[in-house]
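Handing you a structure now.
The other protein chains are all here in position, but one chain of the complex has been omitted.
Letters are used for the chains, namely A and B, taken in the order the chains are written, and counting of residues starts over at 1 for each.
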Amino acid sequence: MSLISVDRVSFGYSRDRLVLNEVSVEIRAGASIGLVGESGSGKTTLLRLLLGLTRPDSGQIRFDGAALETRNGSFMRDYRRQVQAVFQDPYSSLDPRQNVLGIVSEPLRSLRIAGDRRAMVEAALVSVGLEPGILGRYPHEFSGGQRQRIAIARAIVARPRLLLADEAVSALDLSTRIRIVELLKQLAADMTLVFVSHDLGVVAALCDEMVILEKGRIVEAGATRRILADPQHQYTRKLLGSVPRMPA
Amino acid sequence: MSAVAAIARRPRTSLTLWIGLALVGIHVAVALLSLVWTPYDPTGMTGGRLAPPSWAHWAGTDRLGRDFFTQIMIGSRIALIVGTSAVAVGALIGVTLGMLAAFATRLLDDALAATLDILIAFPTLLIAMLVVAASDTASLGTAVLALGIALSAIVARLTRILAKRVLLMDYITAARTSGTSWLGIVFQHVLPNIWPTLSVNFALQFGLAVIAEASLSYLGLGAPPPNASWGRLLQEAQGTVYTAPIGAIAPGIALLSLVIGVNLLADGLRDIADPTRRVSR
Partner (left out) sequence: MSLLTIDGLNLTIDGKPLVSNLSLSIGPGERLGLIGESGSGKSLTAMAATGLLPRAILPSGSVTLGGQQVIGAPDRVLDALRATVAAFVFQEPLTALDPLLRVGRQVAEPLQRRARRDGRALAGAALNREVLALLEQVALPQPERIARSYPHEISGGQRQRVAIAMALACRPQLLIADEPTTALDVTTQAEILKLIDGLVRERGMALLFISHDLPVVAEIVERVVVMRKGVAVEAGPVREVFGAPRHDYTRSLVAAAKAFDAALEGTP
């Protein structure tokens, strides 16, 4: 059964210009799926809908079979416990005035998760490849890659079933990027991953499946291998053709 | 480019903090001292009228022959009470309103923003006078309340702008997806991040409040006698400023040193409270 099912969801800021137009996606538990699109494709809006930050104009999103009730506090608390996110810019996604312990433990505090929070934070830091001894330090003391690891630690500290990543490696340097992709891949072994990106190379390296969005519509969806080897839609072909490659 | 930013963020020495602390400390000490001891009885005629400074009267005497230094000591008490309480009232009302506006829906935000702009267009003193006039008797309490309400419009507008900027940051979205409530977002993220700028503003307003109280006192709307506020001293010295300039200079120096001290202290506190200004290990 699908962990998340997006059923004919539409969203628009005005009636004549839809950001998302009748989008349907099924995300199996355990899958790692890339939502690929350029600016204006609606991929970020789809992610916000999945995060329950925005409600669709029409259509429905179901999690584990239950419709997403963004206005139901107790439902959302349970949902947030199972669905966490990593954002693009590691320089703005960490509060500069909180230390690492404060940042990473935020979901534990806010979702009132019982247990030894400090130990849970330390465990999360270790699983993203950071020293547990950095709890008292502040974001500005870390590099971009380390900051993104801290952000990932925050996302996994409550042991969610679904991790949503929004261009989570786009702001990073190449050598850092590949290491964060490897980390996410490793984490995706134990949870479902939805990776939103414009970068086909990263999605290809990370996701088993992908969904290609253009101007609010899904133009192609399926196994990553199949789409890369045999793109059906003209836009997919254009996208693939535009990716610069290393000289042979 | 990051190198350029690093220069701008170079941690400053804590010299400002120490000077500010010393200036404010002196005023607090003098104010406390005045509760138990003053050189003379503040209401007693202890010397000649308008005597110049001497060993007996460090700041001379006023036109009734009362010791001027004693009056200034008592005045520091009033200045500290009025400044602190007015800023506290202004901060409480202003931060609450500004935060509400920042979180509000577009329509409510626009309405609040327009109201604040209108309020700010009124002179602080005029608002304060209206508040005092609305209450029956003039007292230190009504003066504080009046100044606090007058200052709150400026605080509210600043809070709204600063909070809106913070609300755009990804860490706010991250907090929402972490399950943090709106109230939690205000206290854990927004307030700590806008506090440095707000506190510098509060320090400026402290000075404004002390000076505005002087004006209210002059109009008979401030602290009633025998509370000798610096403002009253300044106003009383007006007529004799050429013959006995010390009457204006002494409370002026007292006022200036307190306002500068509070500003330096606020700057210094902001610097040590900001983790990004600390030298990293």
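Definition applied: a residue touches a chain if its C-beta (ideal position, glycine included) is under 8 Å from a C-beta of that chain, and two chains touch if they have at least 3 such contacts.
Remember, it's a predicted structure, so these values are computed and weren't measured experimentally.
Of the candidate positions A:M76, A:L111, A:L135 or A:L228, contact with the hidden chain is made by A:L228. Among the residues A:M1, A:A114, A:L174 or A:A189, only A:L174 touches the chain that is left out of the figure. Summary of contacts with the chain left out: across A:A29, A:A66, A:A119 or A:V243, the touching residue is A:V243. Hidden from this view is one chain, which touches chain A at 38-39, 144, 173-178, 198-202, 204-205, 225, 228-229, 238-247.
What we mean here is this: only the chains that are shown with their structure count from here on.
Spacing of chain A relative to chain B, judged by their CA centroids, is 47 angstrom.
On the side of chain B, the complex with chain A involves touching residues 169-171, 173-181, 184, 188-189, 192-193, 274-276, 278, 280-281. Interface residues of chain A, counted against chain B in their complex, comprise 51, 53, 76-77, 80-81, 83-85, 87-89, 92-99, 102, 106-107, 109-111, 137-138, 140-141, 151, 154.
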